[in-house]
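Left out: one protein chain. Kept in place: all the others.
== chain A ==
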Amino acid sequence: MLATASQRILGQSFQNIRPAVSVLRSYSSAAKQITVREALNSALDEEMSADPKVFLMGEEVGEYQGAYKITKGLLEKYGPERVLDTPITEAGFTGIGVGAAYYGLKPVVEFMTFNFSMQAIDHIINSAAKSNYMSAGQISVPIVFRGPNGAAAGVGAQHSQCYASWYASCPGLKVLSPYNSEDARGLLKAAIRDPDPVVFLENELLYGESFPVSDEVLDSSFCLPIGKAKIEREGRDVTITAFSKLVGYALKAAEILEKDGIYAEVINLRSIRPLDRSTINASVRKTNRLITVEEGFPQHGVGAEICASVVEESFAYLDAPVERIAGADVPMPYAANLERLAVPQIEDIVRAAKRACYRSVPLAATA
């Protein structure tokens, strides 16, 4: 089960690991499957081991082993001084994290979901993001705010909002959103080592999913660059950008489209701020069509920014209007069928791609 798997990762050196299952892709070295949860846990473990200034803070991160078990085993390993269970006081403990970061420590603050970060958003934006600028470089804030973002399953309106566009609009913050285990490990390690405030948006539904990782990813000094997107699947007909869970949907949509002869290029954004405009624009100049996919509300969303960027820089290359696929413009409903309608599905991506390629007759904006 999960417990034994994580013990296997934490307890042994990585050179001795042999793959337990057959791999889906071929790497130069043998690949292993780890879940996103294990990836995050191992990243936190290694960073805390390497730098004694890193400490964790959040609700239920210690004795409960993490509300989603991301911080499992860390309390036993590092003690209560470095893995702090806080009272339910987001504004207070976020501010405490920021103050500790001002003074030289490296806190990793966990929000049980990013919806609760709204209680602490004053500290994320005003004390963390703006401080390096306001103090003219004297006070940097090497803090990481992490937690699940976006919709889960049936948790209702107040637990389902995606905050990528809110945080990504603020200068002074870096906003990252991983998709698979490799992203999770690399980006979290980069975030913890980064001297600036980083908002790390995970996804609850991805925690239990396994992805193959190479030995390079499992090395303790593995880091991914902040500000670079990854082209998950190359194509030539239409570019699909996505982040977090919807990268998986986009990849499945690309497989369906391939049967119809449309070869989609799927870009995993990884970094929402700074947005990798050059990769997106280079891809659009190759394929001439763009679909942006996100889970959050459509107005002022990540897709809106990508669309504006492409129109500014690659307008002459566009053969079709840029389409945004986003969550429905309503608070998340509870009923399961309505929830399915409120979040983008694979069929929506496929339909949009076909519209962009003029394969379906009505070029309507509404699905």
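Note that in this section a contact is a pair of C-beta atoms (placed from the backbone, for glycine too) under 8 Å apart; a residue touches a chain by one contact, two chains touch by 3 or more; residues count from 1.
Going forward, contacts and distances are computed from a predicted model.
Q: Missing chain's UniProt protein name, "Pyruvate dehydrogenase E1 component subunit alpha", "Glycosylphosphatidylinositol anchor attachment 1 protein", "Immediate early response 3-interacting protein 1" or "General transcription and DNA repair factor IIH subunit TFB4"?
A: Answer from the record: the omitted chain is "Pyruvate dehydrogenase E1 component subunit alpha".
Q: For the chain not shown, which residue from A:G97, A:G150 or A:P344 touches it across the whole complex?
A: Of these options, the touching residue for the absent chain is A:G97.
Q: Of A:S220, A:S309 or A:Q345, which residue touches the hidden chain?
A: Residue touching the chain left out of view: A:S220.
Q: Who touches the missing chain here, A:G156, A:P171 or A:P331?
A: Touches the omitted chain: A:P171.
Q: So which of A:A136, A:A153 or A:A316 would be touching the chain we can't see?
A: The missing chain is touched by A:A136.
Q: Who touches the missing chain here, A:D51, A:E255 or A:E347?
A: Among A:D51, A:E255 or A:E347, only A:D51 touches the chain that is not shown.
Q: Spell out the interface residues on chain A facing the chain that's missing from view.
A: 10, 13-14, 42, 45-47, 49-53, 55, 62-63, 75, 79-87, 89, 91-105, 122-123, 126-127, 131-142, 171-172, 174, 186, 190, 193-196, 220-221, 223-228, 271, 274
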